[in-house]
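First the structure, in the form of structure tokens, and then the observations on it.
The complex appears here minus one protein chain, its other protein chains still in place.
== chain A ==
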Amino acid sequence: MRKVLLLGLALLFVGASAFAQSRVVTGTVISADDRLPVPGASVTVKGSTIGVATDLDGRYSLSVPEGNNVLVFSFIGLRSQEQAIGNRSVINVTLESDITSLNEVVITGYGTTVKRELTGAIASVKGEAFENMPVQSFDRALQGRAAGVQVTATSGAPGGGINVRVRGVGSINAGNEPLYIIDGVQVASGGLGSQASNNLLNSINPNDIQSIEVLKDAATAAIYGAQAANGVVIITTKKGKAGKTQFNLTVQEGTVNRIRKIPVMSAEQLATIKIEAFENRFNRIGPSATNGTSLEDARQRAINVYGDPATVQNTDWQDAVYRTGRSRTVDFSANGGDDKTKFFLSTSYNLNEGQIIKSDFERGTVRLNLDHRANERLSFDVNMSLATTTQNGAIADGAFINSPFFAALFTLPNQPIFREDGEYNAPLPGTFGYNLVQSVEFETRRLVRNQTVSSMAANYKISDKLRWRSFIGIDYAFARDDNYRDARVPQFAPTGGSAFVAGRTLLNWNTNHTISYTDVFNDVHRLSVLGGTEFRVEENEEFSASGQGFPNGLFRSLQNAATPTAVNGFYTTWRLGSFFMNAKYDYNDKFLASATARYDGSSRFGANNRWGLFYSAAGAYRISSEDFLKDVTWLEDLKIRASYGVTGNSNIGNFASRALFGSGGDYVNLPGIRPSQLGNDDLTWERAETWNFGLDFALFGNRVYGSAEVYDRKNKDLLLNAALPNDSGFGSITTNIGKVQNQGIELELNTVNIDRGNFKWSTAFNISFQRNEILELDGRENIGNTLRVGFPVSIYWQAEYAGVNPADGRAMYRDTLNNITYNPQGRDLKYVGSPLPRGFGGLTNTFSYKGLSLEVFFQGQWGNENLNNTAFFTDAAGGAGWNQTVSQLGRWRQPGDITSIPKAYEGVEPGVTGSRANTFSTRQIEDASYIRLKQVTLGYNLPASLVSRMNLRAVRFFVQGINLLTFTAYTGFDPEILATDIGRYPQSKQLTGGLTVSF
């Protein structure tokens, strides 16, 4: 829009200066960034009002009056340049990108601003930062690139779920996910479908994204009122540029592998320790029906199950379910247009096979973004996207005995995959009875989702100062689950094979209408005001059906089922109505102030408290504009900011305020109803009160720039399920009680370390420190063990493990008096850690030399503990009937042994409940700090001379690696998880190579 305006203005100048010309200068303006022509750049004669705008091919022709000898070339986002004309009649100019420009456009709620005018805390990540990164959803690409934004995968499945936490965890029971807005459409996040960990945000091709802005403080987010307390993430997709149509094609191919293999015992090792466990039991309690008649008999009983260490064959079940997956991306885009109509068009295909057999993700997308100017006053913009994704899933994350990434650790290694007759060896003896290779192969878990996130807006210029905009956006998805359990798997045989099909529809739309006014008084007072209304509706509907009894494994669809077994339906909805207003004032680029108010009404809340007011105020002071700093040449910019505001969180159940009767189970085919919850007409928003202080700086000719933030956020009136005495028939009622505080410091620093000749080295660094504390609950000091006043919202409350008694090999714990106990009680538990990190950050170093570039990106977090719940089972000291980690071989064996692993004992030793893996303690709490080499990309651009001979604009080759190295003390699959680690699909290591051709 700006470009078009400039073009129009410039054309007027041409007409006015037509009579005074005396010589003509022509040339082309190109951008240093992409070597592309810059249409609409202004070319003016210095010291005059004479000027012209470049055309769609970046060309200009300007008549320069006699006596004037300098031309000024400028364009938004590029650094202005002056050129002495001398005797030249052709002047070609390459404009450098103004990378640290304070004039960089930043997207805000219902508008844009430039960075220098910001009064609040916004983290901005440009699309280039994650372009061609082989990730399925953009939220993953945010990881480590925005200060204060913690991104964790809930599952490593391709296309799987992601947790994004902006400035910590402020809510206990309401959601902590930020509000996502894609091109103005307030979209639903989370998953839709049950057959694979999935993510509604993966319908957007990350390569279509121009920028992601994270609104972190109240000053920036309060305009989204009741949805803003967890921060707001605004995704803006690419727009067309006027000019010759430009094409981009990227092809990328690669591999997907596991990051880590857990060292579990070989069949020989397991048999050895099991024999010892059986013998120890015999020695402890003597002969019995289960123990056998003699020590030799006890030994033989172990051998019967686990094999003879001397002869047993070994199967590596982890290797059996892992593979090298393939990944492939084809991405094509075109953009162009003229001064009336501009377009960006893209299509992409992405395939990512997981490192676990049969799990994969496949996506196709199409996008068309169109801007059209109907006349001087009226313009339209349209964004349309279509995506189809297909995921073949592994089982949901959790401790499932048929989960390949969980059960492979436990499956007995003396069991072969195939019997001698070539058939699957199934069922396997023992608890982990599934032959994983068979059950994964024969089970279908498929999720297909088709989705569109599209919008349209009309803009009307009432006057130069007053504009109207009407917007409507829709987020629609249909997801279909297919599950088929083949009767050839013995565990599924009793049903004769079963099938489950579900269809889930998400319809989510919002519309807003805004009016904005901007004015400048006396050249120094700049004022802009925005007001508007918004309405949002979300509806979710599901149906599902299942059946069992299939002729054989070839018939897998529901209509082949002999017996329909269940039909289900589900519907829910919520609505939000809003009114909002924002005012900004700027005095001479030195003092900035802004104020925001939003009035929100939500269907989720009680009749007495349906509407809420949210607001913020912010100010900034540009010290560098003061006269006394004018002479400090190395100081480009220095600005301090402060803001305060109140935002809301409304992420609770859609009908949480109502007294309801719902489904009450079935009995002998009759459906029941029962009171499902008590009503609360006073139920209302969680309020987040946020202070933010910020500092923006740019030094040494923008070679060093960045910002620092300090914040304090108190979430009050938490939507807590206040406990009711269970004897009332209800466990809780949702009420507004409780208070949580988040405080933190964030730093973003960008430097150009070396820029000499053709070599350039730049660094982007961000780091965040945060702390979290519950200030108040429902009047009590604790709710259960894990919610406690004075502690973070997520903690581990367990017994302290004190190692093994060297005399007899029993596991020891500390009691309340710090004495040794063998059977810790509830009172002996204490705070032993929190999964919330104390800090996290990212470091990107980019090196370039001529066409060669190398980007190295590290990401990490520290100060968080994880409950390695998988180790609770794998570290069983030889005592359980499944395979275990090799570390358990370091068990106590004889009096005097100093070790932390108890004696091998089959079953439970009399009087020692804590000896085996049935006591949670600090033994399973591990430091999960890590630093990860998240991404390395090596690229090479063919020289421009060569490329232009091929009639192309640019050719780039690249190779990249994801998750190549991890530094951590954590012993589980992956430290990059949230809290309890049990049966999580681990993340993968990827290596890809690709080629981008632009023409």
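Here is the rule we go by: a residue touches a chain if its C-beta (ideal position, glycine included) is under 8 Å from a C-beta of that chain, and two chains touch if they have at least 3 such contacts; residues count from 1.
Quick note on the criterion: contacts and distances are computed from a predicted model.
Q: What is the protein name, per UniProt, of the chain that does not appear here: "Bifunctional protein PyrR", "SusD family protein", "3-oxoacyl-[acyl-carrier-protein] reductase" or "Peptide/nickel transport system ATP-binding protein"?
A: So, among "Bifunctional protein PyrR", "SusD family protein", "3-oxoacyl-[acyl-carrier-protein] reductase" or "Peptide/nickel transport system ATP-binding protein", the name matching the hidden chain's UniProt entry is "SusD family protein".
Q: Just to verify: which one of A:Phe555, A:Tyr587, A:Trp634 or A:Phe661 makes contact with the chain not shown?
A: Considering the complete complex, A:Phe661 is the one touching the chain left out.
Q: Among the options A:Val164, A:Val256, A:Leu506 or A:Ile783, which residue touches the chain absent from this view?
A: A:Ile783
Q: For the chain left off this view, which of A:Gly111, A:Pro427 or A:Gly993 is in contact with it?
A: Missing-chain contact among the listed residues: A:Pro427.
Q: Among A:Thr565, A:Ser625, A:Gln743 or A:Ser887, which one is in touch with the chain left out?
A: Among A:Thr565, A:Ser625, A:Gln743 or A:Ser887, only A:Thr565 touches the chain that is not shown.
Q: On chain A, what residues meet the omitted chain?
A: On the side of chain A, residues 285, 288-290, 301-302, 304-305, 401, 427, 429-431, 433, 490-491, 493-495, 515, 517, 529, 531, 533, 535, 548, 563, 565-566, 569-577, 579, 581, 599, 601-603, 610-611, 654-655, 658-676, 678-680, 723-731, 733, 780, 782-784, 823, 825-826, 880-882, 906-908, 910-911, 913, 918 touch the unshown chain.
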